[in-house]
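In what follows, a structure is listed as structure tokens, so that the remarks can point back to it.
Only one protein chain is missing; all other protein chains are in place.
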């Protein structure tokens, strides 16, 4: 679970709550929410296909509940498969394929079993990686668009509130609350955009980069397995490939890598 | 018909109506509409050629009434043609050409009948795809420009309204309605831009990408037909080409694809 | 003459006039114009060389008075030259050169007469096309810059007006007209930018693309003439080259093209 | 000397002065200047190395006092050197090297004397041109950054002024002048950015392009000299290279070019 995101949202909302405290009830307005979020989702539905917007919630959930990627496990899985392939031949991998959870690796190994040439194998895997990047980019696009639409509809709501208030200027007591209500809509738009939509789009981008690095490591590994390289050599190559990218992944995931690196040093 | 877009516009407008309710008549202003939309269309007419702005309405209609693209039918059409070409020769396709509705495929098949070389065929089809992309881009450009002009003229209208109101400050009763009227123009500009022009530009972009994917599949198919490949092999190749792109198309269109994929698995 | 642009400006200004009507005299302010346009031209003069800003007016006139480009005439001219060259040799073109109005074609034909090689000819013509694009880009740049400067100086003028008004707060009767005057400057900046500078920059871009397409057709034609191709074949090639681009040109210009296309079909 | 820039600044400031006239003293505020320019320079010093910000003033001076580049002199210099080299050999150029003021040409000729190969010569000169472009880009960067920082600190100053004024609301007479003072800071930021920093950045870019064109002409000339080409042929080649770029340089500089072109026509 991604503690930083949770912490971020929790602290952000807490600080704002604390600053507002006893006035919190002033900031609840159904009408403001209807205009800001109604408008944002409407524009998003016009902009993107239905099926994709539906996926948005699932994608957003990913940010908070996604299991951290473990490149260590990926490397060990490929090394294990390479050992088996070396001893018993590619066809022996058939028994393992069903047990591979990662779609990308399973399909790659299946292609190896099917006996495709190195060029075709490389081409297929790279194309799959490209499509993965495209899909990720679309997900980020939706959140960036929502981050653009939200403040705009927030402002539209404020303009609506101002117009209604201005027509009721006769009663000076109504001016204050009228303007307050009008302003809340912009506040909703700004907070939705800068506390949710845009940071989530940003994290999706980083998660996408992490996933693609692990996939690239897998791609290199499958190609090495296909070339019949020594399994121990494959492990070294993949760690060497991964090592300089380590720092851009989160610390926790990389502990095993460090352990292995240390053990290698001792030898 | 694109239900999501309709739903989007309907929900967006409904929510805003609901929030405004009995005050709705306050927001109707012919003068504001004249300034916002007059200015927007004026700037658009200066910016783009007459013929192209005329096409805009037709293009916008596309977003809501366009038949969903069906890559499945495209593949089956090309497979059918490939079967006939294999049995009876390219010239036998002459009888089929008139019945092909898709311009791109019809011209491609005509070129095959005319006996052009593979290189020329590929070059011609790719150029047509490029021009298609250019035309699509121009359509998006017009809507993006309108999405930029609308808020600007909305703001210009508000400034005009403010000036008139400020010269009539003597009568304090007129201040409120005067400002309200001024503000409505900005509201018109913001809603026109963020609820119509920009989301439509966005959806045109996505529709364009979908159309180009289907055209790319057709291009691959025509080249395979020209090379005299086995029709069954062509179907497999085209499905393989399409499969990873499936997820970026809307679900409904892809059901046939899934059915075929399942049937293939069973065999 | 470009009717759309005239219509655009006429309708845009009319609608705004109509909305303002009897208050129109409120919006005339020499001081506001001095600040907005003085500032804009000053910044433009600092930003761009004198000679280029001088050309700006001429360039802007182009948008409204430019004769529509006729790719049909260009093609027929080259076909006619190719026929003469085929019958009487390249040197016979010498007599025609002076009569060619288009600089690009005249220089190209002159090079053909001078006996340059195909590579040099192609290189020279492509470079000239590149420089044409560069010059066009600079013209667009100037208008985009003016479209950026105008609202900024409009706002500066409003700030100036506000300061003066605020120092004279003693007389509450002066507040309204003072603020009105201040706001007019921003209005000038916004209208100048979004009704003139930016749309003109946009149309210059589209005109530039049209001109470059016609020049590309001419380039292809001159190369074919140089290669001694059959004139009738050259006409076909150039129409084939132009046809898919037809839709991005304005309708009127293309009528001859359609006529020819129809006649070709009949044969 | 660049008259257009001087004219631009003079006219811009004059018009604004005229519009303000007797109120000019209202717009002088040391505190506003301290916040706007203090903040801008502070941010610039954090952003860029000390040595580079120091160069900024020198660079800005360039815009106004730079001698116009004369590609005509450059061409004649290279033709003269080529003539000498042809008659007396490359080593005879040794006597001329010290007298060449242009760093780029001097180093190029020195390399020719040192007997480097054509490939090394070309590579070295092109790299120097690249570094020149990089240095120019950095100078533009600094001005663009200042153009971004200035309005931000102007706004910060206005916020500061508003806060102070709002705490002193008891005295209604202070409200006007307080707000006026607050607004002046934003005015300073906007004028500094749009009348100085951004236009200067723009002109630096254009000057850079001009300088690079002249350097490219010199590069072509030195390579031709190194290849031992006929000096008269070199002159023709360089004029042909320069001619299509003429229009993007300022008129005055090009008079000699036109004269030469005319003389060539007469022959």
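All chains are identified by letter, namely A, B, C and D, in their written order; residue positions are counted from 1 within each chain.
Methods note: a residue touches a chain if its C-beta (ideal position, glycine included) is under 8 Å from a C-beta of that chain, and two chains touch if they have at least 3 such contacts.
Just so it is clear, the structure is predicted and the values come from calculations on it, not from any experiment.
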{"item": "Of D:27, D:48, D:90 or D:194, the one touching the omitted chain in the full complex", "value": "D:48"}
{"item": "Candidates D:13, D:113 or D:162 - the one touching the absent chain", "value": "D:162"}
{"item": "Those residues of chain A which, in the complete complex, touch the missing chain", "value": "2-5, 7-9, 11-16, 18-20, 23, 26-27, 63, 175-177, 179-180, 183-184, 186-187, 190-191, 193-196, 198-200, 202-203, 206, 244-245, 247-252"}
{"item": "Interface with the undisplayed chain - residues on chain D", "value": "31-32, 34-35, 38-39, 41-53, 127-128, 131, 134-135, 138, 145, 149, 152-153, 155-157, 159-160, 162-164, 166-169"}
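Criterion: only the chains that are shown with their structure count from here on.
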{"item": "Gap in Å, rounded to a whole number, between the CA centres of chain D and chain C", "value": "27"}
{"item": "Computed distance of Cα centres, chain C from chain A, in Å", "value": "44"}
{"item": "Set of chain A residues in contact with two or more other chains", "value": "none"}
{"item": "Category of the chain touch graph - line, ring, star, complete, other", "value": "line"}
{"item": "Chain pairs in mutual contact under the definition given at the outset", "value": "A-B, B-C, C-D"}
